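Just passing along the structure, written as structure tokens.
Removed: one protein chain of the complex. Kept in place: all other protein chains.
Coming up: subunit A.
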Amino acid sequence: MNVTNIFLDHLRQNDHVESVPQMIQTPSGMAIVEIQGEVVSKAHLQEGSRRVGSIEFEEKKATLVIDGKQRMRGSIKKLDKPLGLLKMDPENRHQVDLIEIVTHKVSFTDIPEPVGAEE
């Protein structure tokens, strides 16, 4: 029997929380972005950060543009049930940190459309 304790991380913080719309602001700055299919990129193969596109918010509406080539339209949606975000250290299996309780997601579930030449 494996027993893992879950601890809510009270010390979580993120100084850039206000960079995103209020509905997806969380104390830790973590949020969920749902995308139909998958974003094909090689970011996981390389170290460090790679810009793959942009997200534009206009109230509840959101537009995701990947590599300047594909556009997905979406919106901020309330989750049916809040999701706890668990963070595990593979070296320490007896403890899991609950780093956030997320209540909204940014959802892009429409079919991607090509970005026009004017953009």
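Rule of thumb we're sticking to: a residue touches a chain if its C-beta (ideal position, glycine included) is under 8 Å from a C-beta of that chain, and two chains touch if they have at least 3 such contacts; residues count from 1.
Note that contacts and distances are computed from a predicted model.
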Omitted chain (choose from "SUMO-activating enzyme subunit 1", "YALI0C19217p", "CASP-like protein" or "Ras-related protein Rab-5B") - UniProt protein name: "YALI0C19217p"
Touch residues of subunit A, complete complex, unshown partner: 1-8, 10, 14, 16-17, 19-21, 25, 29-39, 41, 43-44, 48-58, 64, 66, 81-90, 96, 98, 101-102, 105, 109
